[in-house]
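Sharing a structure, written as structure tokens. Questions coming.
Part of the complex only, each chain left as placed.
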Amino acid sequence: MSSGIVRCVTLRGTAESEDVLTAFLSYLGRDPHFVRIEIPGVPGHLDVARFVLAKGLNRSVRSQDFRIAPSDDPDVLFIGIPADPALTFLVARQALGAFLAETYVLVPAGQENERIDWDGEYDLLIERTESP
Amino acid sequence: MSSGIVRCVTLRGTAESEDVLTAFLSYLGRDPHFVRIEIPGVPGHLDVARFVLAKGLNRSVRSQDFRIAPSDDPDVLFIGIPADPALTFLVARQALGAFLAETYVLVPAGQENERIDWDGEYDLLIERTESP
């Protein structure tokens, strides 16, 4: 049985790339520390720590493969994704905040580790290690 | 027991055909790769790959019997269905995105094959083959 939260958000390009794209934010419980970002038509996906997204609502946060920061417009956040060329977008603060709020219902902040199925993860690790 | 997702969306005709029609988008789990589109009053239905609809949120995608593409208005997508005459509609990006997000909760992207009941499908194939 699947349980989780998936929401679509609209990414608006910054001056350099004025595309409007729909991205899916997924929080699927198995990986309670992370939010998966998928942009249909853009290959691959990005797993960003939930606390990074949350912190980015209010402060600039930069990790190796993701940047999120407030913008000049208080209703809009800046998101940067390394690519070639780099992708930079604006996303509605309200949309990201509402998504994160829903994830906190499923797994409250600070209780992520309690939700991880460590035995299952261990079995999976062993299995992967044993496979050629 | 049935489990799945069905949503109605409004299709607005383009200049040539200004009808407003209600269509039903169904994702019924048995066929996790496909979304069924039914337009009451229009005979038949259309099964479109879920990844095609998702990609069409951001890029023009054309298959043999379906076309979906961004339009001039970022809030609206263009849909083309071959018929005689061809049907062309506009649909709200948000409505399609929200529907797809719901389907990703049921079956996350990339996990479609895991949800197929291969034994059941095999039995059904045998049954069909054996029937005259």
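Lettered A and B in written order, each chain numbered from 1.
Everything that follows uses one rule, which is that a residue touches a chain if its C-beta (ideal position, glycine included) is under 8 Å from a C-beta of that chain, and two chains touch if they have at least 3 such contacts.
Because the structure is predicted, anything quoted here is derived from the model rather than measured.
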| item | value |
| --- | --- |
| With 2 chains placed, the number the full structure-file assembly comprises | 3 |
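One rule holds for everything that comes next: only the chains that are shown with their structure count from here on.
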| item | value |
| --- | --- |
| Rotation angle superposing chain A onto its copy chain B by C-alpha atoms, nearest 5 degrees | 70 |
| Separation of chain A from chain B, taking each centre as the mean of its C-alpha atoms, in whole Å | 26 |
| Touch list for chain B against partner chain A, complex | 51, 54-59, 70, 74, 93-94, 97-98, 100-102, 104-109 |
| Chain B partner contacts - residues on chain A that touch it in the complex | 2-8, 10, 12, 19-22, 24, 26, 28, 38-42 |
